[in-house]
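Handing you this structure, nothing more for now.
Note that one protein chain of the assembly has been removed; the remaining protein chains are unaltered in position.
Entry: chain A
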């Protein structure tokens, strides 16, 4: 009997459990569809054609922007990719011949456009007209990062993002601002206290999770699904930039605090060094960009950026890092062509490669090549006299854009880890005597080059 009872209880438990489960499944489904906006599940069934809500929202938006002279261009990754696939065909099919809505009618939650802010003349009236046309708009503003580098300025806020909803489709307008260094910048989409967090599924936005930096694209006008839009002339390049566009601002506030503690060196020599180092860095950046080689600020130059947003005047050289898989054999000749002769070359492509070029006025350009292991990165060092090898270990990092001496340039996103690996926890304190073989906390002896290889791995000029 007791056994039966036990079984009955078990069975009852199972029954209630299944009922509960069913209820939960039902609730979960309901919840999901509510989150994605009521309309999306509906439009699933509707005919994908020119009457789709996406297309209509985009059309209205384009009407609005062209009538109000809002300088926008399409940056929606999904649509740009589609356009790119069909690019030739799009170019050939001239105006009007739009038999089928192929691009703007593709199902999605957002269509993303960029706004070239510096060309925009009628900022005020626009919003109101958009709302009169039936858009519900959200504006996200922030302070202007371009004023951050300057002592104690505070300005009117600048718009960073507009999100305009029409029926169940939303237009995400990313505001691109011009920055020193010939690039475009967009801000982080951060909702403020009073904003409606359910306005659109913010999570699905393709832009705004982080601030971003892009090369200023040339534009072209094309007709897509009967709508005239501007898109980047080189959509492939633009699409490639998107996943790597994350931008980090220099820490100007901390840099100012640093200079309050350790006065800035404004002697003639220091200013001359900064000027020359800046020119060298700009030249190197231009050369590497032309070769298509990714690089980032490393060692002292990176520390200078992170700690004081400037070149450290006593650092004597400019340091760059390059991933070894990006190595190209014509780097040396390219630098030589722009007047930077090779000073020394240590190591080889397979191991501990390091190049040094001679800039003018005794400034050296050091390029360290980084090797990737499963759980860390490293670059090598070689002592010319003894043939000793060293290894500098870094935690793994990715690359972000930043602005430094009027340039858009890469730095490790995980900067603090990178710098602490290289300079220890006391990186905030300026140190003028630095022994590259002993001072860094991340240096390890790495054996010695066999004498037979010295000719190859230790080249001094």
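One rule holds in what follows: a residue touches a chain if its C-beta (ideal position, glycine included) is under 8 Å from a C-beta of that chain, and two chains touch if they have at least 3 such contacts; residues count from 1.
Following the convention adopted for this analysis, contacts and distances are computed from a predicted model.
J.: According to UniProt, what is the chain that's been left out of this complex called? Choose from "Dihydropyrimidinase like 4", "serine C-palmitoyltransferase", "Aminotransferase class I/classII large domain-containing protein" or "Protein O-linked-mannose beta-1,2-N-acetylglucosaminyltransferase".
T.: Per the UniProt record, that chain is "Protein O-linked-mannose beta-1,2-N-acetylglucosaminyltransferase".
J.: Going by the contact rule already stated, which one of A:108, A:146 or A:316 would touch the omitted chain in the full complex?
T.: That would be A:146, which touches the missing chain.
J.: Looking beyond the chains shown, say which of A:206, A:251 or A:391 touches the absent one.
T.: A:251
J.: Among A:67, A:89, A:182 or A:398, exactly one should touch the missing chain; which is it?
T.: Final answer for the missing-chain contact: A:182.
J.: Give me the chain A residues in contact with the hidden chain, please.
T.: 4, 7, 10-11, 13-15, 17-18, 20-21, 24-25, 27-28, 31, 35, 118, 120-121, 123-125, 128, 143-144, 146-156, 178-182, 188-193, 197-198, 201-203, 209-211, 248-249, 251, 253, 266, 271, 274-275, 406
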